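Note that this complex is displayed minus one protein chain, with the remaining chains in position.
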Amino acid sequence: MNLHPAPNAPQLAPALDGYFSEGDWRNRLARGEFRTLGRALTLIENHIAVTSDLVDGDAGAVREGTVIGITGPPGAGKSTLINALVPVAEDCGFKVAVLAFDPSSRRTGGALLGDRVRMAAHGAFVRSLAARGHLGGTAASAPEAVKLVRRLFDLVIVETVGAGQSEIEIQDIADITAVVSIPGNGDEVQVSKAGILEIADVFVVNQADRPGADETVRQLRAGATTATVPILATVATTGQGVPALLDACLKASRQRSDRRVSSNAARNAIETALAAELLRRASRFITAERWLEAIAAVSNGEQPVAAAINLLANITTS
Amino acid sequence: MVEASVVPAKAATGREQWEADFSAQADGRPRFNRSGIRLQPIYGPEDWCAPQSFDERIGYPGQFPYTRGIYPAMYRGRGWSRRMLIGLGTPEDFNRRQKDMLASGSNAVNFIPCNSVFRGYDIDEVDPLLVGTCGTAVNTLEDMRIAMDGIDIAGVSLGMNDPSPFTLLAFILLLAEERGTPWSKLSGTSNQADFISHFVANHMFYRLSLEGSRRVLVDHIRFMNRHSPAWNPLSIVGQHMQQAGATPAQAMGFALSSAFYYIDLCIAAGMNIDDFVHRFTFFFDVSISFFEEIAKFRAGRRVWARLLRERYGAKAERSLRFKFHAQTSGADLTRQQPLNNIARVAIQGLAAILSGMQSLHTDAYDEAIATPSARTARIAIQTQNILAEETGVTDVIDPLGGSWFIERLTDQMEDAILAVIARVDALGGMFEAVRQGFVQAEIGRSAESAQLQVETGETTVVGVNKYKVPDTDDHRTPVDRPNSAAIDRQYDRLARFKQQRSQAQLQKGLSGLAHAANHTNANVYEAVVEAIRCGATHGEVVTTLRRELGFGQPLNLAG
Partner (left out) sequence: MRKQIKVLLTKIGLDGHDRGFRLVAAALRDAGMEVLPTGPWLKIDEVVSIAMQEDVEVIGISSLSFDHLLVPKLMTRLRDEGLDDVLVIVGGIVPDEDVGELIASGVAEVFHPGASLAEVVRFIEDRVWEKRNAMLAKVVNG
């Protein structure tokens, strides 16, 4: 495949200037201004730009934020836990951002982005992103989104649904991963979350005020893969145990050791990232006129979608 | 249905002949009611006849299981309370409208405070644009004094729509003290004490955390039972569920399950069932699904009486009586061609009467879109008056009893209600079922299904998806708004009240309240009344208890 810019393709940089409308958008973004960051993340989410298009090496101070992944099955209270973590982290002086991933409907492509009770009390940046068909627990744009956000914040909390064998890519994106569960019977803890258990740097037993919490903690301590991992009990609704959780996460991220990744996971990660990168590059070389032509042709019924994209793809390979 | 092949060959029976003729003429479309029960085209003795166990299943009014009514004489002894909702503007506005209603046939109070009050605020904590639009702004004892001026609070039953911590009732108690009326003479209901229903279906009313609401409710029940034995400190609200989209059977099933939850709470707090449950009452929607509603309530009475005996060993007669207030369902009313709603309300009201309710509010024709004006409210009360006094339907108790259809439908509704209760039981009771989101999901499914049926035209809504007319000014109802000068005066009044009271007394009252909240052997509601006696406002009481007992948030089921 031979990709180089088509003669009349708009260069990305001036297009960005047009898109952001504020002249000093690069400075605003470097400062972490919410509006500009929100729009920047949309570009990343839709594979139109990457971090290096949006930030210069020397525009403003660059932070090297710690990325904490919070994962676990639905109903574990992840959102409530994050809402409790944020003010604790802010009190410690951290500038905090939250990226929350939700699954998309395979049938319709739509998504209900979790109803997150947002507390006005905290000043964190919170952004929801839908998986859009991506398997693995986050979204295809996740690595790039995290890459941008960690330059701008001290602490980035990434929330994903993690309930099975395959929703484990959070471990590649985050510095450390906390797996959240709730008190349940022992079989559930060990069996249903096999796979998830292996990626945990920290375990959290939330809703620890419910019966069975001690038992769950005991089982985790006794488990083969889980025995050496810190286990914390929290009650997210009251904030109990949350400062200790933050401490444990930060400590674990400092002690991060090399982790081997399975070849399956590696292949998935490469394929996903390559597809995203190719789409991004291809989008650049298709002029706006061609886009509009293709859209018109398909909506007028002159062309099926397959033929339209064939034409567009050929442009990028000629 | 009798199968022809089973009967030896002879002349066709009337039933068989009818079935053949019916099939030839009928459109073949099956009919279902809102609870999903299939309706036959006709019912006869084969479908239901007075069972051997007539006394167990039907009985007479005032006798277990109360299917036909909870009192022997029903409306021949005492009519139902014509309890019209009133809530608008300032205390003066309330007073004027209430007197108007009392003169027009209403004989009980049904007080709706402003949304700001529901949310636990005094008016100086919210945007003035929102004050007095849908309820009366009452923040202080002084406000209640004005609202009830010239109204004999011991002479009428008082329905107070005010959730935990029941500050508005506290105003009434202190007003009674001022007037020399003993608390034991007061009768009425704490209409919004059912916090489970708020959790599920009407979050506006949910002020304190779950634990806080629980604590205050138990203390409130104890306090009112002691001081005001004719007061119902808990009304379980099936209406919220049905308004949110629950089918009639679901609304009854969930309400009864909620009642069991509250009974368990009181028993755990050391109370004896026959000492408190007779003061539990219910509040339901009555929809325009005419026969279904009647069957729902007949079944509800029967289920309540039986399960109170079976589950709780309740012995006293009074414990087994299912008392309820009914409100005609606003969800059936339309914005289009609003005058049509008068017909709808009349039919819903008739269903309520034939259901044997103890108290009734009939909606004004514009109730779903605005706060009723004096004019539209008067039509609503006259509707009740006409039903009660012109139609003759109150001359006979449970007139539909014995109808093959109604008795069969009552049995079927009972089965459906019991099925809902069983599912809730299987999840560990109503609280667990709500916490796990089961109740909300079931209601959501029913709501979606109902919406779809309207959008496809399968369900007809006259004026909305059939028999539509262009939207002209004729069909628009003018909207009453609070007078902004009067609202300004209300702000001034509150400011003056706050300024003129003793700060020392206030601090004493509020710290006493905080103390009671933190000590389980204290009665929080007693401390609420005391705090108000010390000059606290509604908002100050709620703020204190939110701080000590937790701020109520809608249940967040995600993640």
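Going by the order they are written in, the chains are A and B; count residues from 1 in each one.
As a convention for this text, a residue touches a chain if its C-beta (ideal position, glycine included) is under 8 Å from a C-beta of that chain, and two chains touch if they have at least 3 such contacts.
Predicted, not measured: the structure shown is a model, and the values here were computed from it.
Checked against the full complex, the candidates A:Val62, A:Cys92 or A:Leu113 give a single residue touching the omitted chain, namely A:Leu113. Which of A:Arg39, A:Lys78 or A:His134 touches the hidden chain is settled by the complete complex: it is A:Arg39. Checked against the full complex, the candidates B:Asp275, B:Glu389, B:Glu455 or B:Asp492 give a single residue touching the omitted chain, namely B:Glu455.
Which of B:Phe118, B:Phe195, B:Phe223 or B:Tyr525 touches the hidden chain is settled by the complete complex: it is B:Phe118. In the full complex, chain A touches the hidden chain at residues 10, 15, 18, 21-22, 34-35, 37-39, 41-42, 46, 48, 104-105, 108-113, 115-118, 120, 125-128, 130, 132, 283, 287-289, 291-292, 295. Mapped onto chain B, the footprint of the missing chain covers residues 115-116, 118-119, 126-127, 129-130, 133-134, 201-206, 243-245, 334-336, 368-370, 444, 447-448, 451, 455, 461, 464-465, 476, 478-479, 553-554, 556.
Keep this in mind: only the chains that are shown with their structure count from here on.
Centre-to-centre, using mean CA coordinates, chain A is 46 Å away from chain B.
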